[in-house]
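All protein chains of the complex are present and in place, except for one that has been dropped.
Per-chain residue numbering starts at 1, and chain names A, B and C are given in the order in which the chains are listed.
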Amino acid sequence: KVWNSFDEVISDIPDGTSVCMYFWGFPGSPQNLIRALKNNGAKDITLIIENYIPTPLPPEMFVGPNLLAPQIKKLITPYYVSSARLSSMGMPMEDQSSAEQFEVEPISHGLLMARLRAGAGGLGGFYSPVGVGTILEEGKEKRIINGKEYILEMPLRPEFGFVRAHKADKYGNLTYLGVGRGSNPIMAMASEVTIAEVDEIVEPGELDPEAIVTPAAFVDRIVQIPPGSPGGHQHLTEQVKEILKIEWFRTPFLATKKQEAS
Amino acid sequence: KVWNSFDEVISDIPDGTSVCMYFWGFPGSPQNLIRALKNNGAKDITLIIENYIPTPLPPEMFVGPNLLAPQIKKLITPYYVSSARLSSMGMPMEDQSSAEQFEVEPISHGLLMARLRAGAGGLGGFYSPVGVGTILEEGKEKRIINGKEYILEMPLRPEFGFVRAHKADKYGNLTYLGVGRGSNPIMAMASEVTIAEVDEIVEPGELDPEAIVTPAAFVDRIVQIPPGSPGGHQHLTEQVKEILKIEWFRTPFLATKKQEAS
Amino acid sequence: MIKERLSEEVIAMRAAKEFQDGNYINLGIGVPNLCALFVSEDKTVFFESENGVLGYGPVLLEDEFENVDIRFVDAGGRFFWPKGGMSFFDMDISFDMIRGGRLDISVMGAYQVSQNGDLANYRRPNDASIGIGGSMDLAVGAKRVIVAMEHTTRDGQPRILTECTYPLTARECVDLVVTDCAVIKVTQEGLVLKEIAPGWTAGEVQEITEAKLIISEDLKEIEL
Partner (left out) sequence: MIKERLSEEVIAMRAAKEFQDGNYINLGIGVPNLCALFVSEDKTVFFESENGVLGYGPVLLEDEFENVDIRFVDAGGRFFWPKGGMSFFDMDISFDMIRGGRLDISVMGAYQVSQNGDLANYRRPNDASIGIGGSMDLAVGAKRVIVAMEHTTRDGQPRILTECTYPLTARECVDLVVTDCAVIKVTQEGLVLKEIAPGWTAGEVQEITEAKLIISEDLKEIEL
């Protein structure tokens, strides 16, 4: 399961495939697999992603899903902001509108989790209380169960799952760091082929069997981020401290001083 | 959330309620809550349990679900063996047939997990590939999705969840020990009122936030098993070593020597 | 006459007064997030963030940014201090917690609230962006939904309406609305005006509210 190159570990990704990944700011996104998918150039991808929020940062600091914009055919995401919108809000970034021409299928975070879970567990679909009376019910079957209205939602089973974990053992057991866990574990469980990038690969037995979050059976390939290189925990931590010196990033991400209420 | 008495922590359990618990041999069953429910005497209970396997052991050594037999109206379980059957197989136990007159609703372990999960997550139901063509489809709606047959299954949301964990902090975060984890976490998540018995209650901050399995929001009440007393890890470990000296128990639970194949 | 509106901080203080000891609470981006600063000291509450953390500590202040740790970030992207008793978990479990009714309170911002408690808070009409996030899940799942928002839009249009005109987040989900001039409870009978800001009359609040308000018998000035 252990691979040595990010480019090689995804070299079999075909045009037209589906890929899921966690993206929610700095922690827990598969930075090197995103870069490798960019290099690979696979087209017409259905990208299932927690948040599509473009980043204006230089790719060696931090990459966002906008790096893949020209390769995306369809986006399934609970949170979509275009680069044009961010640009108009004053974020120092290029307008990538010409690349962001993909179809966007809206969903909620919780529904995304539940659809992935249904996919992970081989279910045929489920009835959701979320989305009733909203755009999410459009075109979907509804049903009253015990007097309450539900929407029939279908499982998601992505062909590839790009996962960011902290440690892996050589069998593929994974642990995470803080909120970098996010939806990585459920994406690992739901995907046909799960590829994890990790800070460190250790020998079997070095991870506490009680603290392993993703058991090896859900993980097909693992790659270690070279120590100190982009996307690794240490490197990212350093980058974030630099990034937070930029006024535009500091304001939303750090609370201002507690103000006394009048 | 911290209670001091098993009898008190379940004193509000009414007749006719539903209770779920893990039972799969020695590890991970809520021994003291089972005893307390016996003392309480609540009747007409729907018991949702991983396995209903009577035990002939003295209650101070180890109790099984058969301790509750007279109080059960309905059993939902993937695995049911009557005391009469075990007795007829030579297990040194009383025939409790007069008490074991409850209705038994069959289910599979995986379906039980999925129904509890749907209950935990507030879903209205789901389509299961398991049980098609079997007794489990009787009386249930079926549906073809993408050419495959599924059964509509309903969520389970027990009124009370009896959980056996290893450690709790005072907020109610839980960790488990080995296969004593079992279905305890999903039962904690699915129940309206979750009551946990644990080996040790510690201060918040003493449990590794990465290794907490059941977050406090799923746990309503916790009780510590007095050190060294029945149902605790240490006591149970000692009991099991005694129990395994009994021939009837040793044979199925320990492998015999590897025999050379002819 | 233009009456003085309450500040964002005061809105947050009033909303935070709803928190009970032991509550599990999710705070939305903006004014709701400020509630964390105003929890009374005799209460222990637990904040949950959709990205998979419960019981986290206070958000980092601007002069603390050398302590930034990327393990500790909330769903709004703000860094927080770790805290004893906090836990990290899969987002799948996070949303079972939310949808399964294990959160006592969700405080959210809103564009619009209707008289029967419909909520519109994820998208303006004709906006290409989609900000559903976890709002639909929280609106459906939390035991109580408290909306904290300005009473009117920037150009003075009402946000509390007979019917929402913006895309809905969820139907009949809001329990309480705290604005910069009023506290309004959503009931079976309609919207009940419970509290008003200092210097305001019930009539003045009604004037900037499209939906009809029922004046509470014990109407009083907002207490903090």
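FYI, a residue touches a chain if its C-beta (ideal position, glycine included) is under 8 Å from a C-beta of that chain, and two chains touch if they have at least 3 such contacts.
All figures in this text were calculated on a predicted structure; none of them were measured in a lab.
**Q** So there's a chain missing from this view; which of the remaining chains does it actually touch?
**A** The chain that is not shown touches these displayed chains: A, B.
**Q** Give the residue, chosen from B:C20, B:V130, B:L156 or B:I201, that touches the chain omitted from the document.
**A** Within the whole complex, the residue contacting the unshown chain is B:V130.
**Q** For the chain that got dropped from the picture, name the residues of chain B it touches.
**A** Its contact residues with the unshown chain are 24-27, 50-51, 77-82, 84-85, 104, 106-111, 113-114, 116-117, 129-136, 176-186, 213, 233, 236-237, 240-241, 244, 250, 252-262.
**Q** Provide the residue numbers of chain A that touch the chain removed from this figure.
**A** 1, 117, 119-123, 169-171, 173, 189-190, 203-207, 209-210, 212, 215-218
In this section, only the chains that are shown with their structure count from here on.
**Q** Measuring from CA centroids, which chain ends up nearest the centre of the complete protein set?
**A** Given all protein C-alpha atoms shown, the central chain works out to be A.
**Q** Determine the centre-to-centre distance between chain B and chain C, using the mean Cα coordinates as centres, and give it in whole Å.
**A** The separation of the two C-alpha centroids amounts to 39 Å.
**Q** Go ahead and note the Å separation of the Cα centroids belonging to chain A and chain B.
**A** 35
**Q** With chain centres defined as C-alpha means, what is the inter-centre distance between chain A and chain C in Å?
**A** Going by mean C-alpha positions, chain A sits 27 Å from chain C.
**Q** Could you check chain A for residues that touch two or more other chains and list them?
**A** 114, 117, 129, 176-178
**Q** Among the residues of chain C, which are close enough to touch at least two other chains?
**A** Touching at least two other chains: 88-89, 95-96, 99, 140-141.
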